[in-house]
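Let me begin by presenting the structure, written as structure tokens, before commenting on it.
With one protein chain removed, the remaining protein chains of the complex are shown where they sit.
Going in written order, the chains are labelled A, B, C, D and E, and every chain counts its residues from 1.
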């Protein structure tokens, strides 16, 4: 992937940080499976599986830890 | 999602922090599957599965780490 | 849940901290499935499954990280 | 469990810390399933499953993070 | 593996850090299964499985935590 998609972990608000965590989670998938058509095809598999959605939420939580620390938890 | 749902990680008590961790866990799911009717349909799948409930509890634990750190563990 | 069940992460000993980690793990499950009768029914599923017990132990380990940090690892 | 089994996270060496991490992992299982005869019966299930052994190793790794931090990584 | 492939965790940008996290994730696999032909054969298994892709993304997230901390979150 030659495009620039991540230049900073700093966000204005925790919610933007959460959304960045989602972006990172998805990027982790895309680096492993870059074919967008395959990803689209797989979407029903996890978007309709409680287990897969929980696993996706876990990855987001892991990235959110990193991003929250990077922003000093948006404490002030 | 255009609504504002997360403006701070600071909470008055650890219990409120725990409840915020639950909110974050659920939001992680909702961002991946925004269709509330699908989520409702999936609910019996995980609410009646020991494995799925444990996995959900794990995501909550991960978010609670972040929130506890953000609150300096509510030490005083 | 209107009851107050978590007012501090500080414990006198690491063992009490470990037991609090267990409480948090179970609370994570209860918030997702508040029906005690369902939980009771699920109990044999995970209490007799090596995989489920290991997963439960993992959640406890995650909460114990948080609680140990909150107590500065009971260093003195 | 009325017995006292955890009074400190401080260990003399990293290896002792690793072994304490194993103890914590097993305790997490025992608190959930206190019946030793059931645990003994489940042992072949995970001791002969690559997946279960890896999951057990993951829990140990999580506890080892906590214990290593508690010992300031045995740096001196 | 006699080759030198990891000399620093410091990267110029968060994106390079993310890409290093992917490298570490893959190396973790390669150390366990060094046979490139087997890995190639397994590729369709996980590149076409929503669950496997999410698990891979989780490993990347874990390594990214480490690398982000190593770079002080690229804060300045």
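Structure notes:
Convention: contacts are C-beta pairs under 8 Å (C-beta built on N, C-alpha and C of every residue); 3 or more make two chains touch, one makes a residue touch a chain.
These numbers come from a predicted model, not from an experiment.
Listed by label, the shown chains that the missing chain touches in the whole complex are D, E.
In the full complex, chain E touches the omitted chain through residues 4-10, 24-29, 31-33, 38, 42-43, 45-46, 49, 51-52, 55-56, 58-59, 62-63, 65-66, 69-70. Residue positions on chain D in contact with the hidden chain: 13-15, 18-19, 22, 46-51, 53-58, 60-62, 64-65, 68-69, 73-75, in rising order.
Criterion: only the chains that are shown with their structure count from here on.
Following the contact convention of this document, no chain is adjacent to both chain C and chain D.
Shared numbers divided by all numbers used gives the overlap of an interface; between chain B and chain C this overlap falls below half, so the copies present different residues.
With touch defined as above, residues shared between interfaces to two or more other chains in chain C number as follows: 46, 49, 51, 55-56, 58, 62, 65, 69.
Because contacts link the chains only in sequence, without closing, their graph is best described as a line.
Every pair of chains meeting the contact definition is listed here: A-B, A-E, B-C, C-D.
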